[in-house]
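Removed: one protein chain of the complex. Kept in place: all other protein chains.
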Amino acid sequence: MRLLSSFIATVIALSVAGGIGSADQARAAGKFVFTAIPDQDESKLRKRFGKVANYLSKELGMKVEYVPVKSYAAAVTAFRNNQVQLAWFGGLSGVRARLLVKGSTAIAQGKKDPFFETYFIAHSSTGLSYSKNFPKGIAGKTFTFGSKGSTSGRLMPEYHIRQAFGKAPSQVFKRVGFSGNHSRTVSLVQSGAFQVGATNFKVWKRGLKDGSIDPKKVKVIWKTPGYPDYNWTIRGDVDQSFGNGFSKKVQKALLSMSDPDLLKSFPREAFISAKNDDYKPILDTAKLLKLID
Amino acid sequence: MPLIEFRGESAGYSGQTVLSNLDFSIEAGERIALVGESGAGKSTLLRLIYERSGANAALVPQEFGLVQALTVFHNVYMGQLHCRSIWRNLHNLLRPRRDDVAEVEKVVEKLRLGDKIFTGVGELSGGQQQRTAVGRALYHPGDLLVADEPVSSVDEHQAQEILETINGEKNTVVIAMHDRALAIQFSDRLIGIKSGEIALDVSAAGMKPSDLDSLYQVGSS
Partner (left out) sequence: MTAKKSSSPLARTTGIFFGVAFVCACFSDLAITTVDPWAEFSRLLAGILTPDFFSTDSLMLSLGYTLAFALLGVALSNIIGFGLALLFFSRTVRVFCAVIRSVHELFWALIFLQLFGLSPLTGILAITIPYAGIIAKVYAEILEEADPTPLQALPYGTARISAFVFVRLPDAFAHFRSYSMYRLECGLRSSAVLGFIGLPTLGFHLESAFKEGHYSEVSALLILFYFVIATMRFWMRRPLLPVYLIIAVIILPWGAEFSASNIVRFLTEDILPHPLRDPSASMVEWFHLIIIEQAVPGIIATLQLTMVALIATGLLTMIFFPLISPLLLGPKARGIGHVFLVITRSTPEYILAFVLLQLWGPSMLPAIVALALHNGAIIGHLVGRYTEQISLRPDTPAGANRYFFEISPRVYRPMLALLFYRWEVILRETAILGMLGIATLGFYVDSAFADLRFDRAMVLIAITAVLNICVDAISRKVRSYLRLQTSLEHR
């Protein structure tokens, strides 16, 4: 009956869609887009990185946009597919991204990122306390990592667990989970949903400062040795798309970021330059754990 | 030359014989009433006659065969679907053409459904639905009408009117009816069916309803 008119309307709507879509794409070409791994409090990401986008916009003299993503893998995929040209990665996601996009380079890292640490934390009911050596007492407990693709929340803690026990985490613990991000790991251990967890030391310190962590319920039981972690990575073809020396310009803008308000949102004291080779240890560890083929 | 001819045939469905020893013919211009108990095989015989006649026959099935979601106009119009181009059919489906509405209206008026022409069939009473089904058959251009109990859902007076209209519009008529008086009144030939065989084939002139009793009695023939 009126089926036909519905069909026609839909066809019209879809052709309009096509029209707008292609027009939009043409417009999108002049835009520089970046993203960041959702490693903590996601609802604050947009605010944090919105400011950074404004700063870069001003420094580079062009429209810069931040696109939020839900997972580490999504950040890498967006970078690989050239939907973003710059990204704030973790160690592992950065290594993965640079393997997938030939010519891409790490251009900056936080001042302390070359010596990043993971904290093993435990609920007070476990009776575990801080030790200098790897806490073998965590065997048989329930354990949560952060995101599956995180360096400080997954790669490094798993590496140390395998080193200590010679077994996969699923064989060491009663139950293994992936909380999704670092702040979530802290709150899951604090609530007792998991007895032990591994989190990023920056997130831990910030939580202590802002009072979201109750030191009576959850405490640090071990700190890993330092390793290189977070980095800004840029695609190799940006000089072609945005003009010669563009990559250097972005690096300069990042390194000269001095507004404490901006830096606090990472949270970093300052950015220093980085190069791909800085992350060789991460690549080797990832290959060892068969996270990268 | 008879319109339809059966020479000692049997009929049935899914492997079961319902009718056997069929041996009769129908001439153009005849008005035939099929009588007999329910289950005797009247509907099967009607279907057989309908299938033999091809595009020349219009059918009024016992269960009306109406499309509930469409209006009276559309259902009646379906009597000439095969005569029109697909585009004209689609046009009428979405937006009835004035000329076709006028044609359909003539038929519908005769059946006293004029005010319901654009009412959905689903909203009509049983009697109105039955009249719509008759209307579709009348709109059909063929001269043979095959109807299975076409007046079962209307009152006596309307039944008379409808059968009169049918007889006035169609040249040859074959109708199955359970009302013996109506059957005698509106036909000129009676075919009685009993237990899957033709038990009676007589002229209707001068028959009384009680003459048909034997068709409805158990055990005798």
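As written, the chains take the letters A and B, and residue 1 is the first residue of each chain.
The working rule: a residue touches a chain if its C-beta (ideal position, glycine included) is under 8 Å from a C-beta of that chain, and two chains touch if they have at least 3 such contacts.
Note that the structure is a prediction, hence the values are computed from the model and not measured.
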| item | value |
| --- | --- |
| Listed residues A:Asn54, A:Ser191, A:Gln240 or A:Ser256, member touching the removed chain | A:Ser191 |
| Omitted-chain contact residue, chosen from B:Gly29, B:Gly65 or B:Gly126 | B:Gly65 |
| Residue among A:Ala36, A:Leu56 or A:Val76 touching the omitted chain | A:Val76 |
| Residue numbers in subunit A that touch the chain omitted from display | 1-3, 6-7, 9-10, 12-14, 16-17, 20-21, 24-25, 27-29, 31, 41-43, 46, 67-74, 76-78, 81-83, 96, 100, 123, 125, 142, 147-149, 175, 177-178, 180-181, 183-184, 187, 191-194, 291-293 |
| Interface residues of subunit B (partner: the chain not displayed) | 53-61, 63-70, 74, 78-84, 86, 89-90, 93, 133, 136-137, 140, 142 |
